[in-house]
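Note that this complex is displayed minus one protein chain, with the remaining chains in position.
Up next is chain A:
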Amino acid sequence: MSRIRHLISIDDLSKSDIEYLLDRADDFLDVARGKRRLRTLEGKILANLFFEPSTRTRMSFESAMKRLGGEVINLGTLEATSVAKGESLADTLRVVEQYADCIVLRHYREGSARFASQICDVPVINAGDGAGQHPTQTLLDLYTIRKEARLNNLKIALIGDLKYSRTVHSLIKALALFNAEIYLVSPETLRLPEEIMDVDVTFVECDLKEAIENADVLYVTRIQRERFPDEEEYRKVAGSYRLTAEMLENSDAIVMHPLPRVDEISYDVDGLKNAVYFRQAFYGVPVRMAILSEVMS
């Protein structure tokens, strides 16, 4: 496969690039669990540049780097940095790349990661840019699907906010490479935008019950309160997209969620074998180990 230098968008990866990275993640499973030690990135420094808080993503990268023997430096609170004094992102990057072997960037402006990759000599990994891309989330979703169900010819239901969830949008693009059949379950106002449907997959719009009967994977996303004009309307909608243990009684479908959840998955689902969302969070570590060792090797 072609050597991956920066990881900016899932669109930059071919099917074989993705498969390669997921295979590499497999190699790191035991290390990610702390059962085996590896020092392959010893002496390397990763800079976490988070211009927007995302504690889990940041910690997941930190864990991945440290499990491989590397060190991590952080931007710290924004109020305390030169950014607060009006420094451009470009200048911040040019300085930080002097201190590190790789930069993980999360920024509120779309396209900032691509911009960073043009400026920096060290590899840049996109950890979310505005409403844009978050490719490591997509890769860990794919890894979870491959591990807990199957990636090829998959039937997957995407449930909840399909309009604003960038996780869902990137996942659809990637799943198109693996011949998926996609069930869409969402309130009228939060349907998947037309432009996202411009990929080579079969889409089926249906209700939650049909999705549970048909799909191998139920991918649940959060419906945000602020998308609705009044509280009552929100309650009505959110309630009808809530997954409970009872609904899963006769189902082998695995349940995924990018987390954090509010109440779209009832707590009684947590104990079922269907629930894989906490393992999904764990899989972020081996996947990010694969990416970090790929770009820094």
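Things to note:
One rule holds in what follows: a contact is a pair of C-beta atoms (placed from the backbone, for glycine too) under 8 Å apart; a residue touches a chain by one contact, two chains touch by 3 or more; residues count from 1.
FYI, contacts and distances are computed from a predicted model.
Between the listed names "Tetrahydromethanopterin S-methyltransferase subunit E", "NADH dehydrogenase-like complex subunit N", "2-oxoglutarate synthase" or "Aspartate carbamoyltransferase regulatory chain", the UniProt record for the complex's undisplayed chain reads "Aspartate carbamoyltransferase regulatory chain".
Touch with the chain that is not drawn comes from one residue among A:9, A:57, A:138 or A:274, which is A:9. Screening A:16, A:74 or A:88 against the full complex identifies A:88 as the residue touching the chain left out.
Although one chain is not drawn, its touching partners on chain A can still be listed: residues 9, 11, 86, 88-90, 107-112, 114-115, 129-133, 195.
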